[in-house]
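One protein chain is absent from this view; the other protein chains keep their places.
We just call them A, B and C in the order they show up, numbering each chain from 1.
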């Protein structure tokens, strides 16, 4: 593959600006595509060229494959970066991009397709040596069999109807004393609900963390992992704060899971960036899924590794080999990202509209990725994330202090934003102690809103 | 000494904000002092407390020792950070600060005094093993003696009247062939001008770079150096762009001069941060002076070392030992700082006034230190520096590309700024190649203005 | 076109005013001298055009931009429903579907737009007279770009 000279950025918002910046720093020309609602977007203003590809509705613009490929054709782009969301994990899009003679800046369509199919993905990663949530194969015969399996996996476990769904025919057994009851209950309910009493057993995680491992692979067989990110601070499956390294891992656990993941990626033959997401509980990792794209939270990894992931994506896509091996990658300090959304910090109602004064925090260790500017109007059609504040410090405490300081300097007038929620979070003892799981944020928000109402 | 709890910041502008940020990140309270012209300054708005100490004229406010000490008294501050400029290298001030029971965040008054006296400073550093520009001791007897000295120092050399000044009684000898003529000329002119024909000889540097070494020392005998900064891009002795590491030094030269400086600092018994400035030509260092304070360009050192220098100043001042030794300090990548002044980029006429749109660049590797915001009025009473753009990259080329990218994103409307000059600089072949000395920028500005006029 | 030679625009004057506006940060300048009257203004939104543009975006002269804007606002404007390449005839040897002054009926093909190797006919939304054709054959068009005015 030849060096890429002009990239079409098939995305919007902060990530489009992120990609544009990386291109500009590599001397690569940029083409911004945008809907009619995004004509004033920062990255559209900054791009070398821009093409309007459709109306505000994403399905007719950012999700329209013909519009994007036509824009690439008329602008003579030679590669397309999909960003995240939209078409980034659409294998058909990746395939069509390549069929039309453009370079897709990401993994192969086959790998996107494989990881997009939950069952096939799980089978593939098991084969490649990645740990998954243990589950019984075939139906559980009787209560004794259930106990045997429960002891193998370790309690708690969950008994689930093979034909099940919608939460019926499911029962958790907290300890070995509960397993017989749970088995009989689940079987009876399964029989009543689905006419099929067959049940299977899975290990049940009560308070897992969400920890994901970033990988980077080239087309020449080189694979490295860039450590993990802890993304346990989620609410309704939306990540709000991410950090690296995870407060729950030590260096040997990091090296161990990293090596497992690198080997698996190598075996699967994956290329470009990717993330393996895990649940983590009591020292064990359990595969959730693989994201075959750049992630929102990639900057925390960049901060602790000193590696520009978008630059690496472009280099790998142009056929270049990685310029470093695993031994060259050093983790330095701690980084936290706060996602700042245009939404009410308590009700979470979206808050699009015109930005009044805008002033981003500055100084040592502070990075802001945002397409906002004073006078910009946040359109109501898309995701509410309007800025990312990424802070780096030599250790987690320094990082937290810097985050407090910079959240206090951040001015986004005219909209409700999640800044006040982040400020509350930074004062929460559990968060300060790194003591949280994937359920923690939901409870924190509820409690915090309740106490505000008093 | 006890931990510092409240710091009075005896400065203004970006450095006052820089110090405020470091304090906030350490949980230290801040007191901003300001003149009537700076009531709307960013750091005044952000400080925990602020005290108006006088009218706009610096001599009645930022240079008024009684006003600053009174402000420290009434606000119950326990330490004073002088920043740079103003009273930062005033030994009497440092002394009075300590006499009044406050901690001076900087070196001892004696060290400030020593290094403020050019002759005493030179003697002290020679004693401590620091190389200086070679000069003859005592008067030169005759042309043969002059030749002997010239051969010892290496040509060119400069013959100077012992009683001289104002450029009279001075003559450069480019080669050994010129030395007799130069000696006779200088002696004759010296005799005519000062009634004293005594002359001495110094090595003459034709195209030196300005390279300075950053040191950090605690009160417990620990000294480290943090590598060098190349500040050769100066115009009329005003630095405009600084970088670290210097394109002219290799790792062994860095380690060598660093060790010489560390040893000297140790011998002199200096504490807190300081900078030894050198001229550098043909592989040799020649002492200019020592700055006994934080410098404007300290962020490039922070970027490549991952050390927060203001935090270290505060820690050292509170009596804490350095948390690292020389072996712990790793230099990573390359950093460049652009000083952005409120002045016309060609005429250099000051351009104070009201800031219209203000938008700082963001993204990976970009740091902005500035007290500007939209609607702020840059007062005409003080230094014209309004922002510092500091960019870090894994190597010098990446750094330059990132600098171009971020200069292109920087919006400061309503004022003339040096941004266009920086943009020109980034395209200059000599600068790109790192091939410049202290005279280069002056010539570049002249040439560049001339070609614009065509 | 018109019979009498219209007084020409002195572009230099306008440019000078524009650069003065740029320099001074004004948003409007009206200037009248020797029978010439010029008023230039810049809308608040576009005030951000001194803004973070490293390289100039889509090359479009201010005058062209204004024309496009006017065309976009015209009620008879047919806009491009997609991004692609416009063609004024079915193949290079055939005559153009329409020329300025033609009367067209509703549903008549005005142009073709090629996107993804498919040629999409652009039909007249109503009957009328073609008063302007704003694109050239073979040129790229964006979504929403004015193509033809039918009055």
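We take it that contacts are C-beta pairs under 8 Å (C-beta built on N, C-alpha and C of every residue); 3 or more make two chains touch, one makes a residue touch a chain.
Not measured: the values here are computed from a predicted model.
When the full complex is taken into account, the listed residue touching the unshown chain is B:353, out of B:131, B:333 or B:353. Here the missing chain is touched by one residue of B:27, B:66 or B:420, and it is B:66.
Note on the undisplayed chain: of the listed residues B:135, B:375 or B:434, the one touching it is B:375. Of the listed positions A:5, A:40, A:357 or A:430, the one in contact with the omitted chain in the full complex is A:357. Annotation for chain C: contacts to the undisplayed chain at residues 10, 13, 16-17, 20, 24-34, 36-37, 39, 41, 44, 47. Where chain B meets the omitted chain, the residues involved are 24, 36, 42, 44-55, 61, 66-67, 69-71, 73-75, 353-354, 356, 373-376.
Keep this in mind: only the chains that are shown with their structure count from here on.
The most central chain, judged by the distance from its Cα centroid to the centroid of all protein Cα atoms shown, is A. If each chain is reduced to the centroid of its CA atoms, chain A and chain C end up 43 Å from each other. Counting only residues that touch two or more partner chains, chain C has 48, 51-55.
Residue positions of chain A with contacts to 2 or more other chains are 24, 46, 373.
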